[in-house]
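In this view, the complex is presented without one of its protein chains, the others remaining in place.
As written, the chains take the letters A and B, and residue 1 is the first residue of each chain.
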Amino acid sequence: MNNYEIVIGLETHIELNTKSKIFCACKASSWNEAPNTNICPVCAGLPGVLPVLNQEAVLKGARLAAAMHAEINPRSIFDRKNYFYPDLPKGYQITQFFEPIGKGGYVDLELPDGGTRHVRINRLHLEEDAGKTKLEAGMRLLDYNRCGVPLVEMVTEPDLRSADEATQYLTQLRQLLRWIGVSEADMEKGHLRCDANVSVRLVGSEKLGTKTEIKNVNSIDSVRQAITIEAKRQIEALEAGNRIESYTLDWDADTGKLRKMRSKETEADYRYFGEPDLLPVILTEVEIQGIQSALPEMPLARKARFVTEYRLSSYDADILTSERSLSDYFEEAVVAYGGEAKTVSNWMMNDLMRLMNSQGKDALSLVLRPQDLAEIIQLVDAGKVNAATGKTLLEKVETTGRKASDIVASEGLGLVSDDGLLRQRIEEVLAEAPNEVTAFKAGKEGLFGWFLGQVMRKMGGKADPKRSREILLELLK
Amino acid sequence: MGPEKITPEMFDRLVALAALGLEEGEAVYLREELNHQLAAVKELSEIQVDPDVEEKPHGLDCLGANPRKDEWVAFPNPEKIRALAPEIQDGMIAVPDVAKIGGGAA
Partner (left out) sequence: MKFYELNAREIASKVRSGEIKAIEVLEKTLAHIKEVDGQPGVLDGVTLSQEEENKVHAFIEVTESLARQQAEEVDRKVSAGEDPGLLAGVPVSIKDIFCIEGVRTTAASRILSNFYPPYTATTVAKLQAAGALIVGKVNLDEFTFGSSNESSAFQPCPYNPWDPSCAVGGSSGGSAASVAAYEVPLSLGTDTGGSIRQPSAFCGVVGLKPTYGRVSRYGLIAFGSSLDCPGPLARNAGDAALMLQVIAGLDPRDATTTVVEPSDYLAALSQDLRGMRIGFSPDYGHIAYPDFETGEVTYEPLQAEVSRATLDAAEVLARAGAEIVEGVPMPNSRFGIPAYFVISRVEAASNLHRFDGVKYGYHTSKPVKDLNELYRLTRAEGFGNQPKLRILMGMYVSASQHSANYYHKALKVRGMIRNDFVQAFDKNGKYAIDLLMTPSTPTTAFKRKEVFGNTVLMQYSDQMNVCANHAGIPAVTTPAGFDARGLPLGIQFIGPEYREDLVLRAAHGYEQATAEAAWRSRRPVVLAQGKEQA
């Protein structure tokens, strides 16, 4: 069997998280709302209506272009893409064909073998979403709630070389979109949709093979599965001496099968022309520079910095930079703490994230702020509370919103290091266990831990372990 | 050379693309008028225009307002829009399905 290379290009549609739709003031997000309730004459395509552009859609689109290292087009134009389909009320989609908002661009994927995959962006433009259709008993049912939601369409060159790279691209894209705040990027809710163009060719060949387009892959797993199956099918077909025909394929997640939808040979002529109801989108030099300079430190750069600056492991840095708010939280906590970043990292990765998961909160919605976390760690460091108490304090602060030190004081959680009281309690313990004392003095040194345990029990865990040890040693001599 | 003419075959394709249906008589009349109009446009298609001449999507350079602020303003009566649809089912607009053009497993 010959050696084949898989060639993949991904086309993504990204729902922007603006408040309102791109061309009207209806809500942008209407997941789970009753059908045809989040509509107005404009997005429902009534006669006589006109689109009016949402400024925030432009700014978010431009921000994404900047984050993808694309050039922000200072003068982009909206065009009409004309075709008949019931989910398109006007009979045309307003999109950007001739002069899109982003030109060029790329993203680099770190490959597991240490190499880099440079993925070029072919197209980055703004457009409006269509409605949703549901098939029922031979009829199509239409819901226009989603018509007019702002989308960025982003298409890569066929630079990806495996299903894994494709999923990595999507995962990284998802992280980026949330990082720069342009989209919630939840694939289950359709915020991030993906079509995959797949072809194969003999390794070393320069020419691209015929591609097929896979639609309706709604999760990262589906993308991986569908690409793998289709690549295998194409290779087997070629090995058998058959031609690959250019088709659009529909992925059925339930059966795990690809189904032919239509031949791509007869592409529709969309008769694109400039949208006469909208004026060119102008971004000044100052505005463009502003957008570029306002870009935050990007996920990979931040991860690299956490590794070098805070001496975190790659694994830890990865987790802490999975969400921008989490990484901001970490850094703030480190600054507030003033000590080893690794300590903060451990606390966050073990206990804090467990708390977040159990309560379904993210770093922004936590009541416990970075300064609070720092305070708790400091209390433990200073011996004011022991580690176990420290961990419970996380939840107590989260629930009550009170300062950790206040809670310690009011609930009496502090470790007791008052020598007088401690000494008294330790003497009581020893008095209550005369046999063990005798055994210890006779050489059973292992009992020391038992004594310590008893002291802890008597003091409800609040004995300062260090001081307790010292006093015990002294009294057991 | 005369202007390009739309043949009956080209015409039928256009009619299908336009999602129109025409009676025989209508089709003859419309195709004829279409060809007359193309003749009238012949001069336009033949003049040499300097490639540097700008395409004007609007006659004048419109001095319009800036794009609007991102605010949600609900339309007060979506039920009035729903009420316009000839066929509605559970709040969704109902239409017959598209014709299937060759299914089958890949």
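Here, contacts are C-beta pairs under 8 Å (C-beta built on N, C-alpha and C of every residue); 3 or more make two chains touch, one makes a residue touch a chain.
Because the structure is predicted, anything quoted here is derived from the model rather than measured.
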{"item": "Absent-chain contact - pick from A:V119, A:L278, A:A333 or A:I426", "value": "A:L278"}
{"item": "Touching residues (missing chain, whole complex) on subunit B", "value": "2-3, 6, 11, 14-15, 17-22, 26, 29-30, 33-45, 47, 49, 53-60, 62-65, 67-68, 77, 80-81, 84-86, 93, 95-99"}
{"item": "Touch residues of subunit A, complete complex, unshown partner", "value": "41, 44-53, 80, 82, 84, 86, 89-92, 140, 142, 269, 271, 273, 276-279"}
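Throughout what follows, only the chains that are shown with their structure count from here on.
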{"item": "Averaged-CA centre spacing for the pair subunit B and subunit A, given as whole angstrom", "value": "41"}
{"item": "Subunit B partner contacts - residues on subunit A that touch it in the complex", "value": "18-20, 25-28, 34-41, 44, 46, 52-58, 77, 84, 86, 134-136, 138-144, 212, 230, 233, 247, 249, 257-263, 269, 274, 276, 279, 281"}
{"item": "Interfacial residue positions of subunit B with respect to subunit A in the complex", "value": "17, 19, 57-58, 62, 64, 66-75, 78, 81-82, 84, 89-98, 101-106"}
